[in-house]
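First, the structure itself, so that you have it in front of you.
As you look at this complex, bear in mind that one protein chain is not there, while each of the others sits in place.
We just call them A, B and C in the order they show up, numbering each chain from 1.
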């Protein structure tokens, strides 16, 4: 009986995903894979890249093993320590705890919640926080708590951000998504959320930064409009880009129609960026991102 | 016998393309189609658009008729006069006399000459004028005269532009294409060529204007790079956009690789813009273009 | 004063969209535009095409006029009669009464209802009819009646189709959309709905007809997967194509992941096709479609 149980436990395959970042030097992969061998792990998929800019080493590995998450972490601890690796080790597919901030537009928040509900997007959303009430019913439909906190003064803005910080702690939040949240975060909050906060900008950056990008795109007469998902930094619309999409438009489209057409591009770009992040496929390399698709 | 011959001649179908631009008001299309009916013309394809910006009327029509070009022009003269139409009337498929200016890069000029030679691009090129000699052998291969005139001083630049003006007259040039010509045209020449000179810029405008756009794109970490074909104006890289294309790139690409990848996008974007223009599908609406694909 | 009022009333602009189809012959456009002039109509946008296959004439016009819909119809009646035109004349933007049929998958029906609710898609949905209950809560959320009728036998299938016919009459339905409805319609219903029923097939037709297209795509190792929106005919997955989209995939994707990725392409393709149809931009030319974008 106990043998049978033990066998079952041994053969039960777990799938883990790991990322490693450090100053590049020879032997890192050999050391990491040595630790993987030590837990009888089989590498199912791996990507590695040395940045020509920063001479830093970036790696993402998925392994299959009978070992527990704790055993894998223990096996890798010495290597992580020796090479000074920034490392993450997690179960493949574990939903990322994600806080969503919104304003009046509902298309992005609606899609994120819908995709999460179907299992196509590996996030779980403990809270949607909005400075307008419009998205409330979408959150409710998906069984997600919604809080409305207006931001019409400096005091209210500070209170909103306090609530963000509080919610992050309360729900152990791993990612903050600005799903068309139309307020600029304070420099302090930007700094605190560095590399953990994704915004969707409704233009193909660096074109049309700031307000009313569809009106700007119309005025300039561009033939494709786009959307850009990027990490939030203190420089508005200048954070590291994670994903960009475009669609073809023509002279017949009014600014209002560009806005309607662009919504779908925003939805897909943000969903894609959040999904890649949730799968540990997005790593920061200074002002650029490494995206292991 | 003579009757039979005459019949044949009458039924021989010609295909003409016309464009009309004017201040919008009711009755224009009815008047134009009345003139078309008068020459027993059948409309094969037509597009029309009223610009919300300028309240101007834009129309492109292809007709099939046994009438001669002269007869069609005569039939339309009264309408053109009455409505104050800017009008063009031409045979469908007549190659546009196109002057190409180049520098060292050969990919765009090579493609334009190749496409013209296969008949896929309705242009004929009486002359390629370069401030470097590299493209000479491609021109020679396609049987097109090439002139090399260095531009290393203000005097040489003025002489180059004088030659451009002269060649335009000499060869009855209808379109000037800057096929990666890396000199800035003088304001006077820009003004004289307004709406008749197409440039290819190697970025997705308005992003990355000016020099080294691929290096800029690399530094910014964009996930798609593009090219933009636009009419030349005195504002550098600010002219009305005719066509834009993008391709997906990722973090593994160096600036040099972006440049190599981008060449194909430049080639296609410029070819597309020139082809649309040669088919009378591109009309100017202030700082924007109407493109009837 | 009364003159001023009268003026105001005269200048109150209505926007109408018309389509005309007939055997091609000279003078049609002139006659149509004559009738438009007669109601002081101004053409805002028009497209016309003569099919080389069928020698039929296809036209779509948007006009702006102070005349009522009835006045416009009266003005055109003589032309329609004289040329034997198949004609539609409607207000621009009037939502099309659309019956949606569904099965278990919710992504398409959810998107259609969401887009209709935001006004981005010009349809109104009086009823969603499903052979499974899954989509019920999405319909309810959007305030749209949902009926569940299982189809597990020939009798139930006949009853389902009877209900479709009944609902069409009851709600004056203009378009039936199969939003991943996984039953094959009877030849009789296909015939009755000819040109009024749009299906979304989850492959890039004509590749991968029939069941399990994502599994077929995986097995064949294609590098892009797609979706096709088409009119329903008695030949399964052979009806006239309205719209197609593709996305890039690679060897790392399992059939299950292809299915998840493909959902977004299905959603966009179907939404696009329905939107084009609702704007009177889709006309039938035998086994092909004319789509005036």
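The working rule: a residue touches a chain if its C-beta (ideal position, glycine included) is under 8 Å from a C-beta of that chain, and two chains touch if they have at least 3 such contacts.
Remember, it's a predicted structure, so these values are computed and weren't measured experimentally.
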item	value
Chains shown that the absent chain touches, full complex	A, B, C
Candidate in contact with the missing chain, chosen from C:19, C:103 or C:289	C:289
Residue among A:47, A:97 or A:215 touching the omitted chain	A:47
Chain not shown, touching residues in chain B	45, 106-107, 110, 114, 118, 120, 137, 141, 252, 260, 263-264, 268, 271
Contact footprint on chain C, counting only the chain that is left out	49, 51-52, 204-208, 219-224, 226, 240-246, 250-252, 254, 285, 287-291, 293
Those residues of chain A which, in the complete complex, touch the missing chain	24-30, 33-34, 36-37, 40-50
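The rule is short, and it goes like this: only the chains that are shown with their structure count from here on.
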item	value
Centroid-based (C-alpha) most distant chain relative to chain A	B
Chain whose averaged C-alpha position falls nearest the assembly-wide average	C
Geometric centre distance via CA averages, chain B-chain A, whole Å	43
Separation of chain B from chain C, taking each centre as the mean of its C-alpha atoms, in whole Å	36
Set of chain C residues in contact with two or more other chains	45
